[in-house]
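Complex shown without one protein chain; remaining protein chains in place.
Presenting subunit A:
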Amino acid sequence: MARRRLLGAIALATAATLTVAACGSDDDEGGSTGASGKPEYTIGFQGPLSGSDSQLGVNGVNGVKTAIAEWNENPAATFTLKLVEQDDEGSPDKGPTAAAALIDNSDVLAVVGPMFSGATKASEPAFSDAGLLSVSPSATNPDLTKLGFTTFYRVIPNDAVQGEAVADYITKALKPTKVFSLDDASEYGTGLSKVLEGRLTSNGTTFVHDSINPTTDYTSEATKIISENPEVVYYSGYYSTFALLTKALKDKGYTGKIMSGDGSLDPQYIEQAGAAAAEGAVISCPCLLAQADPEAADFVASYQKVTGEEPGTYSAEAYDVTNAIIETIKGLGDDVTRESIAGKFGSIDIQGLTKQIKFTPEGEVTDAAVLIYEVKDGKLALVGTVSELTAG
(Lines give C-alpha, C1' and ligand atoms only; values in the text may rest on other atoms or scores of the structure.)
Protein backbone atom coordinates (compact mmCIF):
# COMPACT_ATOMS: atom_id res chain seq x y z
CA MET A 1 0.00 0.00 0.00
CA ALA A 2 2.73 2.42 1.03
CA ARG A 3 4.62 1.46 -2.07
CA ARG A 4 1.69 2.15 -4.33
CA ARG A 5 1.24 5.56 -2.76
CA LEU A 6 4.93 6.20 -3.25
CA LEU A 7 4.81 5.23 -6.90
CA GLY A 8 1.79 7.47 -7.33
CA ALA A 9 3.67 10.33 -5.77
CA ILE A 10 6.63 9.72 -8.04
CA ALA A 11 4.40 9.59 -11.10
CA LEU A 12 2.76 12.82 -10.04
CA ALA A 13 6.11 14.45 -9.37
CA THR A 14 7.38 13.32 -12.75
CA ALA A 15 4.30 14.69 -14.49
CA ALA A 16 4.63 17.96 -12.63
CA THR A 17 8.31 18.40 -13.43
CA LEU A 18 7.72 17.50 -17.06
CA THR A 19 4.97 20.09 -17.30
CA VAL A 20 7.11 22.75 -15.73
CA ALA A 21 10.00 21.75 -17.96
CA ALA A 22 7.83 22.05 -21.06
CA CYS A 23 6.69 25.51 -20.05
CA GLY A 24 10.18 26.79 -19.55
CA SER A 25 11.80 25.25 -22.60
CA ASP A 26 12.10 28.45 -24.62
CA ASP A 27 15.47 29.29 -23.12
CA ASP A 28 18.44 28.53 -25.35
CA GLU A 29 20.95 28.04 -22.58
CA GLY A 30 18.83 25.32 -21.04
CA GLY A 31 18.41 27.49 -17.98
CA SER A 32 15.49 29.70 -17.08
CA THR A 33 15.00 32.27 -14.41
CA GLY A 34 13.08 30.97 -11.40
CA ALA A 35 10.89 32.95 -9.05
CA SER A 36 13.89 33.74 -6.85
CA GLY A 37 15.56 35.59 -9.68
CA LYS A 38 18.29 32.96 -9.87
CA PRO A 39 18.80 30.90 -13.03
CA GLU A 40 17.19 27.46 -12.89
CA TYR A 41 18.92 24.40 -14.36
CA THR A 42 17.50 20.94 -14.95
CA ILE A 43 19.19 17.61 -14.36
CA GLY A 44 17.80 14.22 -15.34
CA PHE A 45 17.61 10.90 -13.51
CA GLN A 46 17.43 7.50 -15.17
CA GLY A 47 16.86 4.28 -13.22
CA PRO A 48 14.31 1.61 -12.36
CA LEU A 49 11.28 3.28 -10.80
CA SER A 50 8.89 0.41 -11.44
CA GLY A 51 9.24 -3.37 -11.66
CA SER A 52 10.72 -5.88 -9.23
CA ASP A 53 14.01 -4.03 -8.71
CA SER A 54 12.46 -0.60 -8.32
CA GLN A 55 13.56 -0.23 -4.70
CA LEU A 56 17.12 0.44 -5.87
CA GLY A 57 15.87 3.09 -8.31
CA VAL A 58 13.77 4.71 -5.61
CA ASN A 59 16.82 4.73 -3.31
CA GLY A 60 18.79 6.45 -6.07
CA VAL A 61 16.25 9.08 -7.06
CA ASN A 62 15.64 9.95 -3.41
CA GLY A 63 19.38 10.53 -2.98
CA VAL A 64 19.24 12.92 -5.92
CA LYS A 65 16.20 14.70 -4.48
CA THR A 66 17.94 15.10 -1.13
CA ALA A 67 20.96 16.76 -2.74
CA ILE A 68 18.74 19.04 -4.84
CA ALA A 69 16.59 20.04 -1.87
CA GLU A 70 19.67 20.85 0.20
CA TRP A 71 21.09 22.97 -2.61
CA ASN A 72 17.89 24.84 -3.36
CA GLU A 73 17.51 25.75 0.32
CA ASN A 74 21.09 26.95 0.53
CA PRO A 75 20.99 30.78 0.67
CA ALA A 76 24.41 30.96 -0.96
CA ALA A 77 23.21 29.07 -4.03
CA THR A 78 23.69 31.02 -7.24
CA PHE A 79 21.16 28.95 -9.16
CA THR A 80 18.34 26.51 -8.45
CA LEU A 81 17.91 22.96 -9.67
CA LYS A 82 15.03 20.98 -11.05
CA LEU A 83 14.77 17.23 -11.58
CA VAL A 84 13.35 15.23 -14.50
CA GLU A 85 12.92 11.49 -13.89
CA GLN A 86 12.86 8.71 -16.45
CA ASP A 87 11.99 5.12 -15.57
CA ASP A 88 14.01 2.46 -17.42
CA GLU A 89 12.79 -0.45 -15.25
CA GLY A 90 16.47 -1.38 -14.94
CA SER A 91 16.22 -3.20 -18.24
CA PRO A 92 18.49 -2.94 -21.30
CA ASP A 93 15.36 -2.86 -23.52
CA LYS A 94 13.83 0.18 -21.88
CA GLY A 95 17.13 2.00 -21.31
CA PRO A 96 17.53 3.61 -24.75
CA THR A 97 13.92 4.92 -24.72
CA ALA A 98 14.40 6.52 -21.33
CA ALA A 99 17.74 7.95 -22.44
CA ALA A 100 16.19 9.36 -25.64
CA ALA A 101 13.49 11.12 -23.62
CA LEU A 102 16.16 12.82 -21.50
CA ILE A 103 18.27 13.71 -24.53
CA ASP A 104 15.27 15.16 -26.42
CA ASN A 105 14.41 17.36 -23.46
CA SER A 106 16.76 20.24 -24.25
CA ASP A 107 16.53 21.55 -20.67
CA VAL A 108 18.32 18.52 -19.27
CA LEU A 109 21.98 19.45 -18.78
CA ALA A 110 23.31 16.32 -17.08
CA VAL A 111 21.99 12.93 -16.01
CA VAL A 112 22.34 10.92 -12.81
CA GLY A 113 22.21 7.29 -13.88
CA PRO A 114 21.49 4.87 -15.40
CA MET A 115 21.63 2.67 -12.35
CA PHE A 116 21.88 -0.91 -13.66
CA SER A 117 24.77 -2.21 -15.72
CA GLY A 118 22.62 -3.66 -18.51
CA ALA A 119 20.58 -0.49 -18.95
CA THR A 120 23.76 1.58 -18.79
CA LYS A 121 25.42 -0.42 -21.53
CA ALA A 122 22.35 0.01 -23.76
CA SER A 123 21.88 3.74 -23.04
CA GLU A 124 25.40 5.14 -23.11
CA PRO A 125 25.91 5.20 -26.91
CA ALA A 126 23.02 7.68 -27.16
CA PHE A 127 24.33 9.84 -24.31
CA SER A 128 27.78 9.88 -25.91
CA ASP A 129 26.33 10.91 -29.28
CA ALA A 130 24.33 13.70 -27.68
CA GLY A 131 27.29 14.86 -25.59
CA LEU A 132 25.13 14.60 -22.47
CA LEU A 133 26.97 13.80 -19.23
CA SER A 134 25.74 10.64 -17.50
CA VAL A 135 27.13 9.59 -14.13
CA SER A 136 26.06 6.26 -12.69
CA PRO A 137 25.84 5.83 -8.92
CA SER A 138 25.67 2.05 -9.13
CA ALA A 139 26.55 0.29 -12.42
CA THR A 140 29.41 -2.08 -11.50
CA ASN A 141 30.06 -4.22 -14.58
CA PRO A 142 33.84 -3.94 -15.15
CA ASP A 143 33.52 -3.53 -18.95
CA LEU A 144 31.41 -0.36 -18.95
CA THR A 145 34.38 2.01 -18.96
CA LYS A 146 36.13 0.09 -21.72
CA LEU A 147 33.53 0.61 -24.43
CA GLY A 148 34.57 4.09 -25.58
CA PHE A 149 31.68 6.07 -24.06
CA THR A 150 32.80 9.70 -23.98
CA THR A 151 30.43 11.18 -21.37
CA PHE A 152 30.17 8.26 -18.93
CA TYR A 153 31.45 8.25 -15.34
CA ARG A 154 30.63 6.20 -12.25
CA VAL A 155 31.26 6.79 -8.58
CA ILE A 156 31.30 3.13 -7.56
CA PRO A 157 34.26 0.76 -7.96
CA ASN A 158 33.55 -2.09 -10.36
CA ASP A 159 32.95 -5.74 -9.44
CA ALA A 160 36.57 -6.79 -9.92
CA VAL A 161 37.73 -4.27 -7.33
CA GLN A 162 35.57 -5.74 -4.59
CA GLY A 163 36.88 -9.29 -4.95
CA GLU A 164 40.50 -8.16 -4.76
CA ALA A 165 39.92 -5.82 -1.84
CA VAL A 166 38.08 -8.51 0.12
CA ALA A 167 40.87 -11.00 -0.52
CA ASP A 168 43.35 -8.45 0.85
CA TYR A 169 41.15 -7.84 3.87
CA ILE A 170 40.96 -11.57 4.57
CA THR A 171 44.68 -12.14 4.12
CA LYS A 172 45.94 -9.09 5.99
CA ALA A 173 43.30 -8.33 8.61
CA LEU A 174 41.92 -11.78 9.46
CA LYS A 175 45.09 -13.80 8.71
CA PRO A 176 43.37 -17.18 8.46
CA THR A 177 45.19 -20.41 7.73
CA LYS A 178 42.33 -21.54 5.52
CA VAL A 179 39.40 -19.89 3.73
CA PHE A 180 36.31 -21.62 2.36
CA SER A 181 35.11 -19.80 -0.76
CA LEU A 182 31.57 -20.75 -1.73
CA ASP A 183 29.58 -19.29 -4.60
CA ASP A 184 25.97 -19.65 -5.66
CA ALA A 185 26.77 -20.71 -9.25
CA SER A 186 25.22 -17.49 -10.60
CA GLU A 187 26.96 -15.11 -13.01
CA TYR A 188 27.50 -12.63 -10.21
CA GLY A 189 28.59 -15.23 -7.65
CA THR A 190 31.07 -17.09 -9.85
CA GLY A 191 32.50 -13.78 -11.11
CA LEU A 192 33.11 -12.56 -7.58
CA SER A 193 34.52 -15.84 -6.26
CA LYS A 194 36.90 -16.13 -9.22
CA VAL A 195 38.42 -12.70 -8.59
CA LEU A 196 38.56 -13.36 -4.85
CA GLU A 197 40.28 -16.72 -5.25
CA GLY A 198 42.75 -15.36 -7.79
CA ARG A 199 43.84 -12.72 -5.32
CA LEU A 200 43.95 -15.17 -2.39
CA THR A 201 46.28 -17.34 -4.45
CA SER A 202 48.64 -14.46 -5.13
CA ASN A 203 48.42 -13.44 -1.45
CA GLY A 204 49.46 -16.97 -0.52
CA THR A 205 46.31 -17.70 1.48
CA THR A 206 45.06 -21.28 1.32
CA PHE A 207 41.46 -21.71 0.26
CA VAL A 208 38.96 -24.41 -0.68
CA HIS A 209 36.44 -23.69 -3.40
CA ASP A 210 32.90 -25.03 -3.70
CA SER A 211 29.85 -24.00 -5.66
CA ILE A 212 26.25 -24.72 -4.70
CA ASN A 213 23.04 -23.85 -6.50
CA PRO A 214 20.66 -21.79 -4.38
CA THR A 215 18.71 -24.17 -2.12
CA THR A 216 17.07 -24.08 1.28
CA ASP A 217 18.85 -27.05 2.82
CA TYR A 218 22.50 -26.22 3.54
CA THR A 219 22.87 -28.90 6.23
CA SER A 220 25.29 -31.22 4.46
CA GLU A 221 27.12 -28.27 2.91
CA ALA A 222 27.69 -26.99 6.44
CA THR A 223 29.15 -30.38 7.40
CA LYS A 224 31.44 -30.19 4.39
CA ILE A 225 32.56 -26.66 5.24
CA ILE A 226 33.20 -27.46 8.90
CA SER A 227 35.14 -30.61 8.02
CA GLU A 228 37.64 -28.38 6.17
CA ASN A 229 38.08 -26.36 9.35
CA PRO A 230 38.32 -22.88 7.77
CA GLU A 231 38.56 -19.73 9.91
CA VAL A 232 36.71 -17.76 7.23
CA VAL A 233 33.78 -18.71 5.01
CA TYR A 234 33.15 -16.26 2.15
CA TYR A 235 29.86 -16.66 0.29
CA SER A 236 29.52 -15.02 -3.13
CA GLY A 237 25.77 -14.79 -3.53
CA TYR A 238 22.65 -13.00 -2.38
CA TYR A 239 21.17 -12.30 1.03
CA SER A 240 18.36 -14.86 1.15
CA THR A 241 20.61 -17.90 0.61
CA PHE A 242 23.38 -16.34 2.69
CA ALA A 243 20.86 -16.19 5.55
CA LEU A 244 20.10 -19.91 5.20
CA LEU A 245 23.78 -20.82 4.96
CA THR A 246 24.50 -18.76 8.08
CA LYS A 247 21.75 -20.55 9.98
CA ALA A 248 22.99 -23.97 8.88
CA LEU A 249 26.57 -23.16 9.90
CA LYS A 250 25.52 -21.77 13.28
CA ASP A 251 23.25 -24.76 13.90
CA LYS A 252 26.31 -26.96 13.52
CA GLY A 253 28.26 -24.83 15.96
CA TYR A 254 30.59 -23.11 13.48
CA THR A 255 32.46 -20.31 15.26
CA GLY A 256 34.65 -18.79 12.50
CA LYS A 257 33.97 -15.67 10.45
CA ILE A 258 31.05 -15.86 8.03
CA MET A 259 31.37 -13.36 5.20
CA SER A 260 29.61 -12.27 2.03
CA GLY A 261 29.60 -9.46 -0.53
CA ASP A 262 27.36 -6.63 -1.75
CA GLY A 263 24.62 -9.07 -2.81
CA SER A 264 24.05 -9.76 0.88
CA LEU A 265 24.13 -6.15 2.12
CA ASP A 266 20.45 -5.87 2.97
CA PRO A 267 18.67 -5.62 6.33
CA GLN A 268 16.59 -8.60 5.09
CA TYR A 269 19.65 -10.77 5.71
CA ILE A 270 19.41 -10.23 9.46
CA GLU A 271 15.64 -10.57 9.35
CA GLN A 272 15.85 -13.96 7.62
CA ALA A 273 18.85 -15.46 9.40
CA GLY A 274 17.61 -14.24 12.77
CA ALA A 275 19.53 -11.66 14.77
CA ALA A 276 21.28 -14.30 16.90
CA ALA A 277 22.65 -16.31 13.97
CA ALA A 278 23.58 -13.21 11.93
CA GLU A 279 25.50 -11.59 14.79
CA GLY A 280 29.14 -11.14 13.85
CA ALA A 281 28.67 -11.81 10.13
CA VAL A 282 30.87 -9.61 7.94
CA ILE A 283 29.67 -8.15 4.62
CA SER A 284 31.77 -6.25 2.10
CA CYS A 285 30.43 -3.71 -0.37
CA PRO A 286 31.92 -0.95 -2.50
CA CYS A 287 28.85 1.06 -1.50
CA LEU A 288 28.04 3.12 1.58
CA LEU A 289 25.00 2.10 3.60
CA ALA A 290 24.43 5.47 5.22
CA GLN A 291 22.60 4.25 8.33
CA ALA A 292 25.57 2.07 9.24
CA ASP A 293 27.94 5.03 9.28
CA PRO A 294 27.65 7.47 12.23
CA GLU A 295 29.45 10.14 10.16
CA ALA A 296 26.61 10.12 7.65
CA ALA A 297 24.00 10.99 10.28
CA ASP A 298 23.38 14.45 8.78
CA PHE A 299 22.69 12.92 5.39
CA VAL A 300 20.33 10.33 6.91
CA ALA A 301 18.39 13.09 8.71
CA SER A 302 18.21 15.27 5.63
CA TYR A 303 17.16 12.29 3.48
CA GLN A 304 14.39 11.42 5.91
CA LYS A 305 13.19 15.01 5.95
CA VAL A 306 13.05 15.27 2.16
CA THR A 307 11.71 11.83 1.28
CA GLY A 308 10.14 10.50 4.47
CA GLU A 309 12.08 7.25 4.11
CA GLU A 310 15.27 5.56 5.28
CA PRO A 311 18.20 5.71 2.87
CA GLY A 312 18.91 2.43 1.11
CA THR A 313 21.66 0.91 -0.99
CA TYR A 314 23.02 3.50 -3.50
CA SER A 315 21.18 6.47 -1.94
CA ALA A 316 24.46 7.96 -0.74
CA GLU A 317 26.17 7.37 -4.09
CA ALA A 318 23.34 9.11 -5.98
CA TYR A 319 23.60 11.99 -3.52
CA ASP A 320 27.33 12.27 -4.23
CA VAL A 321 26.81 12.25 -7.99
CA THR A 322 24.27 15.05 -7.73
CA ASN A 323 26.55 17.15 -5.55
CA ALA A 324 29.42 16.60 -7.98
CA ILE A 325 27.24 17.89 -10.82
CA ILE A 326 26.21 20.91 -8.71
CA GLU A 327 29.88 21.60 -7.97
CA THR A 328 30.70 21.43 -11.69
CA ILE A 329 27.90 23.87 -12.61
CA LYS A 330 29.06 26.22 -9.85
CA GLY A 331 32.50 26.42 -11.44
CA LEU A 332 31.13 27.32 -14.86
CA GLY A 333 29.77 30.80 -14.18
CA ASP A 334 27.29 31.80 -16.89
CA ASP A 335 28.44 29.31 -19.48
CA VAL A 336 26.19 26.43 -18.44
CA THR A 337 25.52 24.06 -21.34
CA ARG A 338 25.62 20.29 -21.88
CA GLU A 339 29.00 20.72 -23.56
CA SER A 340 30.56 22.82 -20.83
CA ILE A 341 29.35 20.47 -18.06
CA ALA A 342 30.49 17.31 -19.85
CA GLY A 343 33.83 18.98 -20.60
CA LYS A 344 34.48 20.05 -17.03
CA PHE A 345 33.08 17.12 -15.02
CA GLY A 346 36.04 14.79 -15.58
CA SER A 347 38.39 17.10 -13.71
CA ILE A 348 36.29 17.32 -10.55
CA ASP A 349 37.96 16.59 -7.21
CA ILE A 350 35.72 16.97 -4.16
CA GLN A 351 35.19 15.15 -0.89
CA GLY A 352 31.89 13.34 -1.18
CA LEU A 353 29.89 11.51 1.44
CA THR A 354 31.00 8.10 0.27
CA LYS A 355 34.50 8.86 -0.95
CA GLN A 356 36.75 11.39 -2.70
CA ILE A 357 35.02 12.08 -6.02
CA LYS A 358 37.79 12.14 -8.61
CA PHE A 359 37.97 10.22 -11.88
CA THR A 360 40.47 8.41 -14.05
CA PRO A 361 40.44 9.38 -17.76
CA GLU A 362 38.30 6.27 -18.41
CA GLY A 363 35.63 7.51 -16.01
CA GLU A 364 36.35 5.19 -13.07
CA VAL A 365 36.41 6.73 -9.61
CA THR A 366 40.01 6.80 -8.33
CA ASP A 367 39.11 6.13 -4.70
CA ALA A 368 38.16 2.48 -5.04
CA ALA A 369 37.09 2.14 -1.43
CA VAL A 370 35.53 -1.17 -0.46
CA LEU A 371 33.74 -0.99 2.86
CA ILE A 372 33.45 -3.69 5.50
CA TYR A 373 30.25 -4.01 7.52
CA GLU A 374 29.57 -6.22 10.51
CA VAL A 375 26.31 -7.29 12.10
CA LYS A 376 26.33 -5.86 15.63
CA ASP A 377 23.36 -6.02 17.99
CA GLY A 378 21.13 -7.08 15.13
CA LYS A 379 22.11 -4.15 12.88
CA LEU A 380 24.59 -3.58 10.06
CA ALA A 381 27.42 -1.41 11.34
CA LEU A 382 30.28 0.05 9.36
CA VAL A 383 33.70 -1.25 10.42
CA GLY A 384 35.79 0.76 7.95
CA THR A 385 37.34 0.69 4.52
CA VAL A 386 39.56 -2.19 3.47
CA SER A 387 42.53 0.15 3.07
CA GLU A 388 42.15 1.41 6.66
CA LEU A 389 41.67 -2.07 8.06
CA THR A 390 44.64 -3.60 6.27
CA ALA A 391 47.02 -0.70 6.98
CA GLY A 392 47.77 -1.61 10.58
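Some points to look at:
Quick note on the criterion: a residue touches a chain if its C-beta (ideal position, glycine included) is under 8 Å from a C-beta of that chain, and two chains touch if they have at least 3 such contacts; residues count from 1.
The working rule: contacts and distances are computed from a predicted model.
Between the listed names "Heme exporter protein B", "Succinate dehydrogenase/fumarate reductase iron-sulfur subunit", "Branched-chain amino acid ABC transporter permease" or "Arginase family protein", the UniProt record for the complex's undisplayed chain reads "Branched-chain amino acid ABC transporter permease".
Considering the full assembly, A:243 is the residue among A:43, A:167 or A:243 that touches the omitted chain.
Set against the missing chain, the residues A:53, A:221 or A:367 yield one that touches it, A:221. Contact with the omitted chain, checked across A:73, A:129 or A:251, is made by A:251. Among A:129, A:143 or A:271, only A:271 touches the chain that is left out of the view. In the complete complex, the residue from A:211, A:304 or A:387 that touches the missing chain is A:211. Not every partner is drawn; the one left out touches subunit A at residues 185, 210-213, 215-217, 219-221, 223-224, 227, 240, 243-244, 247, 251-253, 268, 271-274, 276.
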